[in-house]
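Working notes, beginning with the structure itself.
Missing here is one protein chain; the remaining ones are kept as they sit in the complex.
For subunit A:
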């Protein structure tokens, strides 16, 4: 299990390759990448991501450990950035490996659902008009119930 919380940008291709190459006997690798998306009106100048340093790593490890108990997984990678990001920058990625693809897909979705609502990160959208904290969505909280 490789869990990293960092401010620096990561190289999606290199991370995915490194993850895929170190899996032995795994038939499937699934990755998901979250990217800073501009607002509908196209006015986002930055996305500021705050986190709770003492808790973030532990919370992510707990979520990844839970995924490994629920699915037959080879390995899990989570990278999540914090600090000031700009539109089109990558915020985070997860990768899962498994002998069969269903485990890898489902575990990746589970990781994303829990990471959105149970890992201590908070996003703030910065525009010319000012800055606003992103409100949590009911749909994200509801997504946890399917697991």
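FYI, a residue touches a chain if its C-beta (ideal position, glycine included) is under 8 Å from a C-beta of that chain, and two chains touch if they have at least 3 such contacts; residues count from 1.
The definition used in the following text is that contacts and distances are computed from a predicted model.
Q: What protein name does the UniProt record of the undisplayed chain give, "3'-5' exoribonuclease", "Sugar ABC transporter permease", "Molybdopterin synthase sulfur carrier subunit" or "Aspartate carbamoyltransferase"?
A: "Molybdopterin synthase sulfur carrier subunit"
Q: Which candidate, A:6, A:50 or A:89, sits in contact with the chain we can't see?
A: The missing chain is touched by A:50.
Q: Sort through A:26, A:95 or A:119 and give me the one touching the missing partner chain.
A: A:119
Q: Quickly run down the residues of subunit A that touch the omitted chain.
A: 34, 50-52, 54-55, 58-59, 80, 91-92, 112, 115-124, 133-136, 141
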